[in-house]
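The complex is shown incomplete by one protein chain, all other protein chains being positioned as in the whole.
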Amino acid sequence: MEKESVDLKTLRARVKKQIEDAVPDVRIDYCLTCGLCASGCPATGLEDMDPRKFLRLLVLGQDEKILNTNWIYSCTMCQRCKYACPMGIDVGRIVYEIRGMRPKEKRPKNLQRSCDLQKKSNSTGIPNEDFVWVVNDVLEEVRQNEPQWKDLQAPIDKKGAKYYLNQNAKEPTVEPEEMVPLWKILHVAGIDWTYSSKWWDGANYCLFTGDPEDWEYTVRKQAEVVDELGCRYYINTE
Amino acid sequence: MFYATLEGLRRFKIPHKFEFVSIITLYAQWIREGRLKVDPSWNKDGLKFTCQDPCKLVRQGLGDQVAEDLRFVIKAVAGPENFVDTWPRLSNNYCCGGGGGALQAGFVENRRKYGKLKFDQLAATGADVVITPCHNCHSQVLDICEFYGGKWKTTHLWNWLEKALVLEDKAK
Partner (left out) sequence: MSTPKGSVLVVGGGIAGVQAALDLADSGFYVHLVEKSSAIGGSMSQLDKTFPTNDCSACILSPKLVEAGRHLNINLLTLSEVLDVSGEPGNFTVRVKQNPRYVDPNKCIACGTCAQKCPKKVPNEFDLGLGKRKAIYLRYPQAVPLKYAIDPKACIYLNKPGRCGFCQKVCPTGAINFDEKPKELSLEVGTIILALGFKPFDPTSLDFTGYGKLNNVVTSMEFERLLSPSGPCMGHLERPSDKKEPKKIAWLQCIGSRDINRACHGYCSSVCCMYAIKQAVIAKEHAQSGDLASSIFYMDMRTHGKGFEAYYERAKEQGIEFHRARVHTVLPAENDNLTLRYTDTKGNVHEEEFELVVLSVGLETDPGVMKLCHELGIQLDQDNFISTTPFAPVATNRQGIYVCGAVCEPKDIPQSVMEASAAACKAQELLSKARWTETKKKEFPPERNVYAEPPRVGVFVCSCGINIASVVDVKEVTEYAKTLPGVVFAQNNLFTCSQDTINQMAEIIKRERLNRVVVASCTPRTHEPLFQETLREAGINKFLFEMANIRDQDSWVHQNWPEKATEKAKDLVRMAVAKVLGDEPLPYNQLPVTKKALVIGAGVAGMVSALSLADQGFPVCLVERKDRLGGHARKFFRTWQGQPMQEYLEELTKRIEDHPLVEIELGATVEEVSGSVGQFKTRLSNGKDVEHGVAIVAVGAESYKPRTGKWNYLYGKNPNVFTLLELDQRFIKADKALSGLNQAVFIHCVGSRVPERPYCSRVCCTHAIDQALKLKELNPDMDIFMLYRDIRTYGKREHLYQEAREKGIIFIRYDLEHLPVASEEDGNIVIEVEDQIIGERIRLHPDILVLASGVRPRDDVGELSKLFKCAMTQEGFLLEAHMKLRPVDFATDGVYLAGLCHYPKPVEETIAQAQAAASRAAMILSKDAVPAESITAQVNPMKCTGCGVCTRVCAYHAVAIDQNSGKAAVDTGLCKGCGACVAGCRSDAITLRNLGNEQLMAEVEAAMEG
């Protein structure tokens, strides 16, 4: 049986328009449908979708399909398509906008949860005191067990340190000993550094949920902390 | 991750006094300056190393330069002859499939299908160790290695850097 055709008596590409309003240089319309993105994308074929088809659905106003496809969570917004696209179209950015259009309750639960936790302090949700305790505990253990590292440092909230170091929440939560090698490296290099007891998590899952205000909030908090400590450099560990 | 802060500061025009840097850039800088002394002689068995270029750090972050720094550090740490590069590489490297929240979002089957390109690419290098400087990449590369039956060890860079450190005044 033949499928019903798509009737375009009036073309209303509302989602496209919304994205264009939010991101003026997004260039969705520039697409040449050359397929370069689709040929380079590891997510091509997942959810019967690829970046080119995704753009095409947007252009042709197939908004339902766009808003409902879970492909937006298979696209990692890695921008490899944009990197080589002859028109420089940023599918990742478009996916970000569409993720944000999803009502929160319809988003992947764990992803949203990571962001919600992040907004409180860090993505795993451990209390800040626990982080401080774990750091000091691990440090103490190294100093005791490894005599050559008896001077090892892991300063927290050290005002005026030259470098501020963030810490992915995974280590203090599940594999604290993974923090040690970096401390040792910094020690040997003679670096004056510090952690913070607040907003110390280097990850930021609010980048992925699609709500810019959440993302902005967490970055702002991190920035405030670093400036309060008066550090000249903010080191990201990944 | 690197991009979240870098782009966040830029896009939302967040005022700040500090300079935002990557630890990879610093490793390379410190090794070049002689501030960190490393010796690859520990690698007697000639463990082969390759790496993943995190999209958020390289393509979207600091570009090819930081990826070249990453290779510089690995070569210094493991011996230049023990580094096997991937293709594509640097800014054009594949995403591992764990980024963008994919690890949290569920859709495990899709995530692993996505990761197949990365798995094949890494397996083709024949490396014993894959350095993943990003936590998302780390988790995803670990997972696809196990899922598709890879033989390499997935690790951060710091473990090996620590191994190769030359301690001047104290015996290690």
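Points to keep in mind about this one:
Labels A and B are assigned to the chains in the order they are written; within every chain, residues are numbered from 1.
We take it that a residue touches a chain if its C-beta (ideal position, glycine included) is under 8 Å from a C-beta of that chain, and two chains touch if they have at least 3 such contacts.
Since this is a predicted model, take the numbers as computed values, not measurements.
Residue in contact with the omitted chain (choice from A:Lys53, A:Arg107, A:Lys170 or A:Lys184): A:Lys53.
By the touch definition given at the top, subunit B reaches the unshown chain through residues 87-88, 90-92. Where subunit A meets the missing chain, the touching residues are 2-3, 5-11, 27, 29-41, 44-45, 48, 50, 52-53, 56-57, 59-60, 62, 80-88.
The working rule: only the chains that are shown with their structure count from here on.
The geometric centre of subunit A is 17 Å away from that of subunit B, both derived from CA atoms. Residues of subunit A touching subunit B in their complex: 42-43, 45-47, 70, 73-80, 83-84, 92, 95, 108-111, 113-114, 148, 164, 168, 170, 178, 180-182, 184-185, 188-190, 202-209, 212, 215-216, 218-220, 222-223, 226-227, 230-238.
Residue ranges on subunit B touching subunit A, taken from their complex, read 1-5, 7-9, 11-12, 14-23, 26-27, 30, 35-36, 54-55, 57, 59-60, 91-95, 97-102, 104-107, 110-111, 113-118, 133-135, 156, 158-159, 161-162, 165, 167, 170-172.
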